[in-house]
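Please read through the structure below; I'll follow up with questions.
On to chain A.
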Amino acid sequence: MSVGLLYALAGAALVAIGLAGLLLLPQLLRKILAFNILGSGAFLILVGLGQRDGGIDPVPQAMVLTGIVVAIAATALALALARQLLDLSGRMRLPEDGPDAGAADD
Partner candidate 1 sequence: MIDTWLPVGVVLSSFLPGLFIFFLAESRIRLRTALNLIGALAKLALIGVMLWGVLNDHEYVFRHTVLPGLDLVLKADALALLFVTLSAVLWLFTTLYAIGYLEGAPHRSRFFGFFSLCVTATVGVAMAGNLFTFFVFYELLTLATYPLVVHRGTEQAMRAGHVYLGYTLGGGALLLVGTVWLYGLAGQADFVHGGSLAALPPETAGQLQVVFLLLIAGVGVKAALVPLHGWLPLAMVAPAPVSALLHAVAVVKAGAFGIVRIVYEVYGVEFAQSLDLLTPLAIAAAVTIIWGSLRALFQDDLKKRLAYSTVSQVSYIALGVALFGPLGTIGGLVHLVHQGIMKITLFFCAGNYAETLGIHKISEMDGAGRRMPWTSLAFTLGAFGMIGVPPLAGFVSKWYLGLGALEAGMPWVLAVLAASSLLNAAYFLPVLHRIWFRPAPSAWPAEHIPQRGRWETAPLLLLPPLATAAAILLVGLFAASAFSPLDWAKLIADREYLQWTP
Partner candidate 2 sequence: MTDFLDPLPWLIMLPLAWGTLAFVLGPGRGGRLAIAAIALQGLLVLQLAGQLLAGGARVHAVGGWGAPLGIDLLADGLAAVMLLLAQAVALPLAIYARGYFAAQPKGRELFWPMTGYLLAALNALFLSADLFNIYVTLELLGLAAVGLVAIAGGQAPVTAALRYLLATLLGSGAWLLGVALIYGSYGSVSLAILAPLVGADAPLAATLAAALMLAGLLLKTALFPFHFWLPPAHGGAPAPVSALLSALVIKATFYLVLRLWLELFAPLTTVAAAQLLGILGAAAILWGSALALAQTRLKMLVAYSTVAQVGYLFLLFPLATLVPPDAAESAVQGGVMQAVAHGLAKAAMFAAAGSMIVATGRDDIGRLGGVGAHLPLTLFSFGLAGVTLMGLPPSGGFSAKWLLLRAALETGQWWWVAVMIAGGLLTAAYVFKVLRRAFLPVASGDRVTRVPRTLEFSAFALALAAILLGLFGAPLLALLAVGGAA
């Protein structure tokens, strides 16, 4: 097994951790962190699979650089929104019940 493939497998584990965190953790900051873990997992897979035969592939590396900047942008917006929600509602979490539930009476 090449090092690249090992990175990719680790990426798969990160994706799973991130996914579970994003869905399960109620606290917004943790959700945002979980999203970043998920994203890092995907980046690792992209780079790892690209050089699983040992050579260096600049294309996925460039893609990951682009992806990181995009992830930073999304994280910044998410943090700003979470901060805003904290100011407005005093809570750092989304309301529990799904929107369909209160459909008729809101």
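Selection rule, in plain terms: all candidates are chains of the complex that A comes from, given by their letters.
Assume contacts are C-beta pairs under 8 Å (C-beta built on N, C-alpha and C of every residue); 3 or more make two chains touch, one makes a residue touch a chain; residues count from 1.
The shown structure was predicted, so the numbers you read here are calculated from the model rather than taken from an experiment.
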### Task
Mark the candidate that touches any copy of chain A in this complex, from 1 or 2.
2
### Query
Can you name the residues of chain A that touch candidate 2 in the complex?
8, 11, 15, 18-19, 22, 28, 31, 35, 38-39, 41-42, 45-46, 49-50, 52, 60, 63, 66-67, 70, 73-74, 77-78, 81-82, 84-85, 88-89, 94-95, 98-100, 103-106
